[in-house]
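Right, I'll just put the structure down here and ask away after.
Missing here: one protein chain of the complex. Every other protein chain is in place.
This part shows chain A:
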Amino acid sequence: MTSTERTVGMADTFKDCDTKSMEDIDEEMESLSIKPSEDESELIVDGFMVSGTFTDVASNQCRTPVIPSFEESSDTLVEGPDSRAISPVGHSLTATKLKVSSSNLIQAVVLSLWDNIVGPRILHVWKGEACNETVETFKYLSIYTLNGEICRDLTCGGIDTKFYVMSRRKLCVLALIFGAKGKCGPSVHCLSVVMSSNDLQKYVTWQRTLHAWLKRRIAVLRVLMEKDEYDKGIHFLNASINKTMRMLQSLQLDGLPSCIKLEDTYFYNEDSSKDFLLRKSITSHLMTCGRSVVTGTVDSEINKMVSTLALFNTSAERQCSRFCSHERNWPYHHDLCVQGWLPPSYNLRQSVLDKIPLGEMQCAEYPTSIIDVKTHEVRQTLPVNEHHTRRHDFLSQEVTHPYSKHDVKYPEKNILDNLQYPENLVHRFMKELFAIPVGLRLSFIQLFIRTIERKALVLIKSAEVDSDQGRSAPKTNPRKLRQDLGLQLEGDFRIVLAMAEKLKPGIYTYLLGDSLNHELARNISLYSV
């Protein structure tokens, strides 16, 4: 027996097939309360010392057979720097086996660090069942990813990303490099996500989402490690990897096609009862940079709306979008573009707003529209510029809250805007759309998007000329800019602004300011146009 003398197994804590209304990260933090299991066993896989309990995963997944889960390994806390990790030249290391569908993007995850004495060293490996990589490969990866980072300044935070394509080994590796406190003081760490090179295309489509997910979790991991809670950190990562894989699985199983058929949308047959909802939804969807959650009670209705809204997204964005599924019942996942979401135990007395995981929405890169196809309610989170600062605050809070006396302050329901901005762009678009033959409608929608894009280009160019590409303070105030562009209506302006944000990230905040107070002052003047 190697370094792992005794193991304490952890029951699979991820039986969350039914959506809990809890915040995701809380669930992951929840996993830190590890209880020793009676059923302990060990397994050697490819030279790994894999230890853990083997719960009957299948029985947990009667409703969702494809959902990844873990067989967890955990060690007793044996002190000493080499108790659970070995150098690349060693022969054993601790690992966790991932029960995951072989088609999942993530094949394995490796946590390693740069040890000042032995160099790159693996701390922990999570290995999927279908992954055939040997321990040598992981050792090679840890050397590969950490070399060149020796001179990294550990005093300034931040997580850098590297993505390697290694055709010879038929591997792709996403490496997130960060400084954290190891057993022997601060050192450079690396979390490498191992993928098959055949999945390069998938990775490219989902990379933004994946980066956002992992960075958010690494921020928490860094604090745990700082507080010498190494084991908690590993368990937290377990849960996080599980969640991430589940999110990827959801995209794989219920993802949108890159081309949407008009028959599947509300644009095929005009339904006057849905007109108002449709107009409001499209307006809000465009205002929130094409990020929406569609909710309701009937999945076919939700999915029809998802398809409808996805027509306003690019095909790359569509691949980062998801239908809802009654069988699989995916929870809300942040940083997806359009997603259908079936809230658990929906009843009419309760507003869906009570169930919305606002904290999770706050973590997303862009604001989100929430569209309830049942009650025809459309709401959205704060506009891009406010959302940006709020997001940062919330993520900071998430990092500090385990050590804070106070509970996390989740965003209140009333940050959700009921969307009463007057607009004309979508109104006119819909009027014209339903007047033309069905065969032209897809082209017409594309034309509409391109018209907004061109308006956004005028806005970007105006801001660029006005401020000498941001080098000097803007001379024209936004109110004048709006008038010049013929965007007096608040809704129109925000739609164009959101499109400009997609084409020139940061312009929204540049034009409207990023601090809340400043924003208030400006907004008041804007509303009074």
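One rule holds in what follows: a residue touches a chain if its C-beta (ideal position, glycine included) is under 8 Å from a C-beta of that chain, and two chains touch if they have at least 3 such contacts; residues count from 1.
Keep this in mind: contacts and distances are computed from a predicted model.
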Protein name (UniProt record) of the chain left out of view, among "tRNA (adenine(58)-N(1))-methyltransferase non-catalytic subunit TRM6", "Guanine nucleotide exchange protein SMCR8 isoform X1", "V-type proton ATPase subunit" or "NTP transferase domain-containing protein" = "Guanine nucleotide exchange protein SMCR8 isoform X1"
Query = Which residue among A:Asp228, A:Glu263 or A:Glu327 touches the omitted chain?
reply = A:Glu263
Query = At which residues does chain A meet the chain that is not included here?
reply = 20-23, 26, 30, 33, 140, 143-144, 147-148, 155-168, 179, 201, 204, 207-208, 219, 222-223, 226, 261-263, 314, 316, 354-359, 385, 388-390, 392-393, 395-396, 399-400, 403-410, 412-415, 432, 435-440, 442-444, 446-447, 450-451, 453-455, 457-458, 460-465, 469-471, 484, 503-510, 514, 516-517, 520
